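What you see is the complex with one protein chain gone and the rest in place.
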Amino acid sequence: MIGIPLSHILIFSLLLFAIGVYGALVRRNIIGILISIELMLNAANINLIAFSKYTSLSPATGQIFAIFVIAIAATAAAVGLAIVLALYRVRKTVYTDEVNLLKW
Amino acid sequence: MPILEMAAKFGTYAVMAVILIFALGVVTLRNIFHCALCLAAALIGTAVLYVAFRAEYLAAIQILLYVGAVVTLIIFAIMLTEHLAGKTVRQNNSQSPLAIAGLLGFVALLTVVILKTPWPVTQTALKAKVSVMALGEALMGTYVFPFEVISIILIAALIGTVVIAKKDAPEERL
Amino acid sequence: MNIFGSGVFQGMMVTLKNFLTSYFRKPDEGGIFTVQYPEEREKAIENFRNFPFLVYDGSPEQIRCVACGICERECPPKCIHIEMALDVVGKPARKPTVFDIDYGLCMNCGICEEVCPFDSIFMDHAFEVTAPERQISLVRPKKALLKSNEYFQKIRPTLAAVIDQKRKTAEEKKKAAIQPPATSESK
Amino acid sequence: MTKILEFIDSIFVAAKAWILCLLGHFLPAWIVVLVSITISGVVILCLGPVIMMYLTLLERKLIGRIQNRYGPNRVGIWGLLQPIADGIKMFTKEDIVPANADKVIHLLAPIAIVVPALMIFLVVPFGKGMTTVNLNIGLLYFIAVSSITILPIFMGSWASRNKYSLLGGMRTAAQMISYEIPMTLAVVPAIMMSQSLATNAIVLAQAGGHGLNWFIFTPWGIVGFIIFFLCATAECNRPPFDLPEAESELVAGFHTEYSGMKFALFYMAEYMNAFTLCGIAATLFLGGWQGPFLPSWLWFFGKTFILICVMIWFRGTFPRFRVDHLMAFAWKFLLPLTLINILLTALWQFTSNLAAWCGSILVLGISLWTLVKLNRTFVPEKRHYPLES
Partner (left out) sequence: METTEVLKNTDATQILEINFGPQHPSTHGVFRMTVQLDGEKICGLKPVFGYLHRNHEQIAENLPYAAIMPYTDRLDYVNALANNFGYALTIEKLAGFEVPERAEYIRVIMAELARIVNHITVIGFMLNDLGAFFTPLLYAFRERERILDLFEEITGSRLMNNYFRFGGVKRDLTNENLAAIQKIVSKFPAFLKEFEALLTKNEILCMRCQNIGILSGETATNAGITGPVLRASGVNYDIRKVDGYSIYNRFDFKIPLGEKGDVYDRFYVRVLEIRESLKILEQALTKIPQGEIINKKSLPLLKMPRNFKPPVGEAYGRVESPKGELGFYVVSDGTPQPWRYHVRAPSLINLTVLEEMCLGQKIADAIIILGSIDIVLGETDR
């Protein structure tokens, strides 16, 4: 690990984040969007660990924030998927552009 | 054993590349089930990366929570909503060229910023190894308040999910 | 009141008992009762009936069957076929030339053994009847069905004894019937 | 005498060290490191399948004896070559892939299920100094890896496009998730008492008192062991929790559409899971490789062997749970019991042994009584059958 400069890791997590954003913007399937959001949160996590490893004096803080981020991601996924299920039960579709009626 | 260090360095770069490929897979594949599996692979890849960062505890947590629970949840959702036949439908909406252009600009800007700023890298931190004991003390010591808040959020999400996903009782159906 | 896990625990004790007794007990008190078939065989049960066979006394020519056709008529699945033999003059000789049973059709119900007035057809013990291929027909010609009376006594001791006894008394009665007219003539 | 025992005890560790120093003479240092990693890797790779093969034979023999019949005894004396015969049969069997199945994932599922099963072997402490990789988060690694097995089962059931396997896949996932939580919580007391996650440290914490310091001889140890063992049987889909491949209902659950070598891989993963889970149960509660004078690895394999025989005994005796009973049993019965178990460990830690024993029996009695009262469905109803003329 010693050989890798910090900037390489940051660029890597930036790319990962960009792919996540692209997925969220372009996907028609709601579950596809949720998956991309997971990817973005994951990229943020890598950044946290990299900074805690390379810069901060007490490396534990980075890891604890990463744990909190994972917990939040889990709750977001759970609630998001519950909404998707409820939507599917009523409208039988999972595609964002088909859910355009404000009332049903 | 300089060779082993060099091998480790290349190993890490290889893992990063693999993660990026799987991430691309997540975004572009047609069949949503394949996307979920690519996500799982990408997450396991980041767990391997954490091991390379000397954060084994977090790697285990990542596998346990992310791959074990979140991806399974996503797959459950896919199974419940996807018709067994799985008809091939256009997966991407029309804004993809616009999105790609915007993102490329965003990435270019940030890479310049990353390369320019002098990050305060301290040599001591590289050697330091975080033991699980230290993590436990920090979690229970300085960060006990966010720890409690997180548990409240988790319970709230739990109840919320159950209420939304529960089949409405017949009479108050819309 | 029995505690929550007691039923489950009892069940496990039963299987444990059977596991242990299978090592020590004799076959019918909970020991192992499997018979290693090709090497060891079950004790043959006398009254067991499988495919029918024809009985002859002495040599295959003295076949008991007189080709009367009762069993052919009474057989439920109609699997017996008999043709009467004609002697040199052309008169029906009381012997079958063709007597074949289609083992594929026969359901070994034992009715032919019951209705046969001449004690010539009985149910066999041989159950390992196989054919090399599916297509060849399972019709057994007369020569395959013929078995000696000694074989019949070997597989069915009690029944054979009764039948032989009956035939011997019938013989004496017939001989006695022939004798008296002869003695009456000689007087 | 003790010297010979010491020698036998560390025979494997000494053998590896000897090979390494032999190679060390004419190979550069870094290659020796690689060789040592490959040696332990190869040992696991061949240990896993061999254990699986002879577990299948052991199972068929034991179940045969429970049912008063011999197990397989035609291939080799006492059927010892039967696993090899099964292996050859599995190789030669035709590998059918259903027509509209998802080819890639259909192939990937069996591979993805064997990998975690093998990865758990890293953490199992076979003997003194014989844990393959002495991770300081050993147990957490074990729980994390055993939680991955849900994914390949999903892949297997979804890719074979068959209604039975889909139902089997959904049932397995629900069962695995709901039994993972009581299992993790049942492990918590053992970790607290040995103050470390590393499996080796847990075993060392149970040393001394010639065998009386094992965790199972404490109130919370017994409860923890029973819960852990039940969750272990549920985790590797063995009866009475073998719902996913319930022959009578779902034909063969998620591996209905697999044949030949792929089916063998599913089969191998199940048995290796059973072995490692029994190994971990022995490590956590039965004092791993602690034992008076026999070599340490013999103790470990002996204890795991006994636990596996108990699992096989379960298979021969119990009917199968239904899906909702399975879930209710995990969430409403085992989970509260594990939380109470953590209470018992606190009692054990801060009061004298005797007080802890009485206190815990009291607490256990009350909690069991209330739990049984709450879960009315588990208690069999009393029925009377009138005999009329």
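Letters A, B, C and D mark the chains as written, and numbering starts fresh at 1 in each.
One rule holds for everything that comes next: a contact is a pair of C-beta atoms (placed from the backbone, for glycine too) under 8 Å apart; a residue touches a chain by one contact, two chains touch by 3 or more.
In this text the structure is predicted, and so the values were computed from the model without any measurement.
Peer 1: Just name the one of D:54, D:70, D:318 or D:331 that touches the chain not displayed here.
Peer 2: The one listed residue touching the chain not shown is D:318.
Peer 1: If the hidden chain were put back, which of C:85, C:107, C:144 or C:162 would touch it?
Peer 2: Only one of C:85, C:107, C:144 or C:162 touches the chain omitted from view, namely C:107.
Peer 1: Could you tell me which of D:102, D:180 or D:242 touches the chain that is not displayed?
Peer 2: Answering carefully, the residue with contact to the hidden chain is D:242.
Peer 1: Could you pull out which residues of chain D are in touch with the chain that's been left out?
Peer 2: Within chain D, the residues that touch the unshown chain are 63, 66-69, 163-164, 166-167, 239-240, 242-243, 246-251, 315-325, 377-381, 383-389.
Peer 1: Residues of chain C in contact with the chain that isn't shown?
Peer 2: Contact residues on chain C toward the absent chain are 2, 4-8, 10-11, 13-15, 17-18, 28, 33, 45-49, 70, 73-76, 107-111, 114-115, 117, 123.
One rule holds for everything that comes next: only the chains that are shown with their structure count from here on.
Peer 1: Which chain lies at the heart of the structure, taking centres as C-alpha averages?
Peer 2: Smallest offset from the overall C-alpha mean is found for D.
Peer 1: How many Å are there between the centre of chain A and the centre of chain B, using C-alpha atoms for each centre?
Peer 2: Taking the average C-alpha coordinate of chain A and of chain B, the gap between them is 6 Å.
Peer 1: Report the inter-chain centroid distance for chain B and chain C in whole angstrom, where each centroid is the mean of the CA atoms.
Peer 2: About 78 Å separates the centre of chain B from that of chain C.
Peer 1: Based on which chains are in contact, what kind of graph results: line, ring, star, complete or other?
Peer 2: If you draw each chain as a dot and join those that touch, you get an open line.
Peer 1: With touch defined as at the top, which chains are paired up in contact here?
Peer 2: A-B, B-D, C-D
Peer 1: Would you pull the chain B residues touching chain D in the complex into a rising list?
Peer 2: 1, 3-4, 31, 33-34, 37, 40, 44, 56-57, 60-61, 63-64, 67-69, 71-72, 75-76, 79, 84, 131-132
Peer 1: How about chain D: which of its residues touch chain C in the complex?
Peer 2: Residue list for chain D touching chain C: 62, 65-70, 313, 316-318, 368, 372, 378-380.
Peer 1: What does chain B use to touch chain A in their complex?
Peer 2: 5-6, 8-9, 12-13, 16, 19-20, 23-24, 26-27, 32, 35-36, 39, 42-43, 46, 49-50, 52-55, 57-58, 61-62, 65-66, 69-70, 73-74, 76-78, 80-82, 89-93, 95-96, 99-100, 103, 106-107, 110-111, 114-115, 119-122, 124-126, 128, 130, 134-135, 138-139, 143, 146, 150, 153-154, 156-158, 160-162, 164-165, 167, 174
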